[in-house]
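Here the complex is missing one protein chain, while the rest keep their positions.
After this line comes chain A, so read on.
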Amino acid sequence: MSVEEPPRADPEALLAAAEREARGQLRIFLGAAPGVGKTYAMLNAARAARTGGRDVVAGIIETHGRAETQALVEGLEMLPRKAIAYRGRLVPEFDLEAALARRPSLLLVDEYAHSNVEGSRHPKRWQDVQEILAAGIDVWTTLNIQHVESLNDVVQRITGVRVRETVPDTALQKADEIILVDLPSDELIKRLADGKVYVEDTATRAVQSFFKPSNLTALRELALRRVAARVDSDLVERMQGSAIEGPWAAGERLLVCVGPDGTAERVVREAKRLADLMDASWFAVTVERPGHVMASRDRARLDAGMRLAETLGAETRALVASDLPGELLRFARFENVTQIIIGKARRRGPFGSLRRSLADALVRASDGIAVHVVTAEAREAGPGMGWRSRLPPAGPISGFLAAGLGVAGATLIGLLLTRVVALPNVSMLYLLAVLLPALLHGVWPAIFASGLSFLAYNFFFIDPVETFTVARPHELLALMVFLIVAVIISAIAGRAREQARLAARRMRSTRRLYDFTRKLSALPDEARVAEAAVVELHATLGRASVILLAREGSLAIAAAWPPEDRLDTASMTAANWAFERGEAAGAGTGTLPTAPWLFRPLGGTDGGRRIGVIGIEHDGAGTPLDTEIEGLLGTLVEQTAAALLRTMLSAEVTRVRTAAETERVRNILLASISHDFRTPLASILGAATSLIDYGPNIPAEARQDLLIQMRDEAENLDLMVRNLLSMTRLEAGALDLRRDWVDVVELMNRAVAAVKKRGATQRLVVTAAPDLPLVQADPSLMDQALGNVVANAVRYAGREARIGLSATVIDGQMVIAVTDDGPGIPADTLPHVFEKFVRAPRAAGDGGDGSGLGLAITRGIVEAHGGSVSARSPAPGQRSGTRIALRLPLGPEAPTEEKA
């Protein structure tokens, strides 16, 4: 922060405060040792709070049978414990569900560091507490200083007792208040002597050494310092929150480099202690070399170190670089790190010195950055960065066989050649015999070949031949040089092969990821994306996979590979947890680790929608996934979430678009109906009011015409209402045909009469083939169907048009055609004339706009009869005009005789 800038509230400090407000408040009663009276102090304070009107409930209290403590519990509401079956007995545990259901204002939970019995939701009680806090309930709890994770080492060194139940520092940092419960060491020892201090059976052997005055004093100091540091950080946070310029600006920043050797854990704890002392933020980083394969044991150690650093509150980063010290320093400078902490394994043997170079290189180049070197016992240390760890496993026996055969071949060729020509350097042949297995089978067969070649060369070609002794010194030298060259070639060629193999593997996995993404992005719907994703996950990770999606508020399996349609209760609970909290749950995590599946939430990052969870079945051991698979899984989960979200969004878009289209159609329908109804209504109202107001002044003939007009228009309205009703019925599929024998000629004549009655001025001609059969059809619906076509022709063909109606039988179908010589239908409208609300541009001076329903109804009716409709423009054999044809299937036994 530059000096000129006005003080600004640190958003992170404000955010932290805001987050805490929604959460419950956590108060920890911290003591230096058992027996100082933490539970007693907590209960006293709780009673006071209850008297002050708070809703206080004791979730779990360990009184250890002490009378004073027991007395304080009296009168407090106590949650019953939950019995959990474990190894054949029932262990009473804190009942998390009951606490959440009870929702008190303040909950007392004794012993923050307690480990829950297997089968509980969380392995640790502090995790239960976090969940209660998240539900907005205040919690008071108790804790001894030796249970704090980062102090674990220190406490062990002071007391000689290793504490197994630890609480991560982050869980301590989350406390809103820490209250120190202190008791002078002498008094505590006196209480112990009086039998007032409860000590767990398992710890009795350590009691004597633990409760020594020197130990207790040291522990008290630790506790006091911890609380003091806490008060300090509270102050800083408050100052940042209110933008007060303060002393934190030039704070220290630490960086700890975590290696795969045994020093990792020690180095991380040391870094944490330093960071706390300096009130500094700290990073934990690993540096991996590109192309470097790490043994699984090293990988596990490295991951454990990084996980520890994370729980201790470090910011963790994984760097990739070939220049280890260079990359470390670059990162350190970028992040303004002031101190670097590295581990150094004390090691025997010639390779111990290899490790020192990192520390040396750092010290030499770290201008202005302090470097701490933490040493660890050699027996803890693993092979570290020694050359052995870089070698791949030996591989199958076939490689060695091939190497042996190669050497034998080289010997044979060498012997044959020396018979023919004098070969000065047979060793070249053996080099070939070393190089080939190095390239084909890796390092170990090549080294094997080197040794074998060395022996064979000596035996067959160096005097005295057929012995392993060497007569001349210069030949001994040549032999030794050969061996060295062969081994070096083996190593180099083997490494090259190994790297090529790695590169290929990496390319395969990149390719796989790319294919995965591409495959998912091409799939159209949710179900298929989920299906493809689980298959792909199974193929990539080699573990059973399942995707659960939220449907109507609860998770359901969308896809699983190998196919699976149900999960056990524990897994479902873990899945729901992962979905609701947006955190991983199940095997290998801190929540419900006994479930056989690991669940990761899908989506929900960056404010996105959470759509479900993805589950990976765990191997039996329950070990956490290593970082490489973890990283791959993370990428796959993200891709899957993105693909699923995409399909969901596109489905939503389609839904919205369909709704909009429906809305549009409805609007057109309303507009068209109101328009179509207006003209007949205007005519009826106009004619009626003319007669009412001016009747006597109108000649009788005109009066009659007005009355006829009223009747005609009313009939027009009726026709429109019928069309609308038919359309509705057609759309609902509720059209019931009342079939009867219908004479098509009569049908055509009725249609002509109808339009003429409505004032058609066109010439209408009806033609029919002789001996036309009758058709089985619904007469009134067919009237409507043909009527609409003829009315359409009258409306669009022009006033002087000629309209022909014809009926013929073609291919066992009755074809009724209506042909006009009007302007025709534009080519772009023609394919749509039978659709709803499609109207052709109207000829001038003719009838009103149609509703655009007429021909759609015609098609609906004809198709309901099993027939079809078609339109052509210009009409066949003409330069303009339109021909609309209705085809009806003829029944097999159509009676032709009935026709009169």
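Heads up, the rule we're going with is that contacts are C-beta pairs under 8 Å (C-beta built on N, C-alpha and C of every residue); 3 or more make two chains touch, one makes a residue touch a chain; residues count from 1.
Note that contacts and distances are computed from a predicted model.
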{"item": "Protein name, per the UniProt record, of whichever chain is missing from view (\"Malonate decarboxylase beta subunit\", \"Na+/H+ antiporter subunit B\", \"Response regulator\" or \"Trehalose transport system permease protein SugA\")", "value": "\"Response regulator\""}
{"item": "Touching the absent chain when the full complex is considered, from A:A71, A:A702 or A:I810", "value": "A:A702"}
{"item": "Sole contact to the chain not displayed, among A:G759, A:P826 or A:P876", "value": "A:G759"}
{"item": "Full-complex contact with the absent chain, from A:G582, A:G686, A:P779 or A:P889", "value": "A:G686"}
{"item": "On chain A, residues whose C-beta touches the chain left out of the figure", "value": "671, 674-675, 678-687, 689-690, 692-694, 697-699, 702-703, 705-706, 709, 713, 759, 842-848"}
